[in-house]
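Report on one structure; see the data block that follows.
Every protein chain of the complex appears in place save one, which is left out.
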Amino acid sequence: MVAMEKKSVFKIAELAKIEIDSREEKKFEDDLSDILVWCEKLMSIETPERNTNFTPNPYIEPNLRKDESVKNPSLESSYKKNGYFITDKVIK
Amino acid sequence: MIDKSILEIQKDLADKKYSYLELVNQQLALIRQSSTNSVIHIEDNIIEKVKEAEKNVNSEAFGMTILHKDNIAVKDQPLTCSSKMLQNFISPYNATLVQKLEDEGAICLGKTNLDEFGMGSSTSFTIHNRAKNPWDKTKTPGGSSGGSAAAIAEGLASVATGTDTGGSIRQPASFCGISGLKPTYGTVSRYGVVAYASSLDQAGPMAKHVSDVALAYNIIATKDSNDSKMAHAKDITQKILQDDIKGKTIGVAIEWIESLQNPHLKNYYKEAIKTYKELGAYVKNIQITNLEAALPCYYVISAAEAASNLARFDGMRYGYRSSKENKDIYKANRSESFGNEVKRRILLGNFVLSSGSENKYYQKARKVRALIQENYLSILKNVDAILAPATTGTAFEPGTQSVIEAYENDKFTVGVNLSGLPSLALPIGFDDGMPIGMQLIGKHMSDNLLLNLGHAFQKRTTWHKVSPVTL
Partner (left out) sequence: MKYIPTIGLEAHVQLNLASKMFSSSSSLANQPVNENASFVDLALPGMLPLINEEAIIQAIMFGKWINANINEMLTFDRKHYFYPDLPKGYQITQDVNPIVFDGKFQLSTKEGIKETSIVRAHLEEDAGKSTHDLFEDKTAIDFNRAGCALLEIVTGPDFTNVEDAIEFGKQLFQTVHYLGICAGSMKDGAFRMDLNVSIAPENSDKLGSRVEIKNLNSFKNMQLALKYEIERQQKALGNNEDIVQETRLFDTKELVTKSMRKKEDAADYKYMNEPDLLDQKLPIHLLDLAVKRLPLSPKEKIDNISSSFTLDERQVNLLMQDLPLLDLLANVIKKSKDKKLVNHWVFTEYLARINKFNSSVATAPVNGNHLGELINLIETDKLSAPSAKEVLDYMWSNEFKRPTDVVKLLDLSQVTDSKIIEGEIIQVIKDNKDKHTQYLNGMNKLYGFFVGQVMAKFKGKANPVVVNKLLKDVIERKDL
């Protein structure tokens, strides 16, 4: 039985850069626990080891780009100043 | 006009029964009157585009009024993805599929409602008001392409685009009584389609008539140098649908049909099977295994890819910025703008990719995925198409399902995405006034065959011609 621990949810939220409200915390914990229990069904499926690489469509053709530079349009953004993208400092 | 196929409209335009501009204006007026919240942006500024289109009256999509799902980029129109993160974002470019349709004379009337970033099956996880099913406004039109499906059912445009990652074209198509194609993975460029799960997403056309779905598909299923995972559909240039399907073999997923809770639904599937027999197809029962595993497999893989694809949404270069002081800007920008369903998927995705879970769910899911694909392919060795339900029932009321119950809605559709196969949804009847649909699943690159099968069905039936009484 897999349950989502409180500490785990917070750790995951850190990794995801998502803030969880203390009010929502329990709901997320429960939902994620339910999903993980449901996911255990996966683990019981027998999957033989194989060497072939999976592709969603075997007809996809490899496609590499030639090294040529193209003048692409710039992004107009209100977050720019003097050409730079400006943000609050992440690390103070 | 709103019920006619594009071919018929093209004839009307050639006969000068009305002009393209008159048609477009009429559709825009209908959109403004609609109360299903299917369209969330109306593009009035189309006169120049219509003039441009009128220079080439013989182009393939001349006369095609189209609505694009709001996670598909249309230049100078919003690209909100129904998210607060992008609520003020205007796309500076056209998705490849949008450009191709425009080049062939289609006119985009606006953007349709969806579940945020494509995650959901009710079009109620949205910053716009929830979309309503035109057949019964207390019910959902399905999701995540619910806006497009509802708009087509209401006759607001000839074609609407959707995206299908786990069923998001086929389920709303079934709930709204229209046709929708989830193309073979790799046949339609993903450039300009906001990524949810990169190895599962495909954009596809939805319309009342399979012939219109085919017309649109023909135009968008071409190679694009902006997407490096493309498969070139070699016989997709066949422009005229063949109606003769004699000798084709259809495998019926009989266990899935038998499992449906509502006994009336089974009858409609049996009728549909009978129709195919009358058309000269061979029909036999087939068995699809690993159904139990397909759902968690899908949710693990799609959550992992979604968590990764949504990492770029941080408000640094575009998008929502928090006005909170002294905060972790990443957490603030993201947490204040993502809805709960999206947050759930991001958390799940981070969990399965993190070293804490030792990657076991993710690695296992990848292996199970290969097994599921093998399973479908071995069935498809012996049949041309699989006939199956796309949904477990008809449209439901929003807010009546738990998280897992909502995920279980997709049980008949996710296997197709996991395998990269094409599937066409078609209306096959009504139960208690609500549409019932089926899906036809084919081998890789057999989109054309499915469209033929669908077109033949629609020449024998009239389900697709029924419209809800709205407005």
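All chains are identified by letter, namely A and B, in their written order; residue positions are counted from 1 within each chain.
Following the convention adopted for this analysis, contacts are C-beta pairs under 8 Å (C-beta built on N, C-alpha and C of every residue); 3 or more make two chains touch, one makes a residue touch a chain.
Keep in mind it's a predicted model, so treat the numbers as computed, not measured.
A.B. asks: I'm checking contacts with the chain that's been left out. Which of B:N226, B:N267, B:Q287 or B:S378 qualifies?
C.D. replies: B:N226
A.B. asks: State which residues belonging to subunit A touch the missing partner chain.
C.D. replies: Against the missing chain, subunit A presents residues 15, 17, 53, 55, 60, 62-75, 80-91.
A.B. asks: Kindly note down the residues of subunit B that lie in touch with the hidden chain.
C.D. replies: Against the missing chain, subunit B presents residues 71-73, 79, 81, 86, 89, 91-93, 95, 190-195, 197-199, 225-229, 304-305, 308, 310-314, 316-318, 330, 350, 353-356, 362.
In the analysis below, only the chains that are shown with their structure count from here on.
A.B. asks: Applying the document's contact rule, which stretches of subunit A touch subunit B when the two form their complex?
C.D. replies: Within the complex, subunit A contacts subunit B at residues 8-9, 11-13, 15-20, 24, 28, 31-32, 34-36, 38-39, 41-43, 45, 47, 50, 52, 54-65, 73, 75-77, 79, 85, 87-88, 90.
A.B. asks: Across the complex, what residues on subunit B touch subunit A?
C.D. replies: Contact set of subunit B toward subunit A: 92-93, 184-186, 199-200, 225, 228-232, 290, 292-293, 295-297, 299-300, 307, 314, 316-318, 321, 328-332, 334-335, 338, 340, 343-344, 346-351, 354, 356, 360-361, 364-371, 373, 402-404, 407, 418-420, 444-445.
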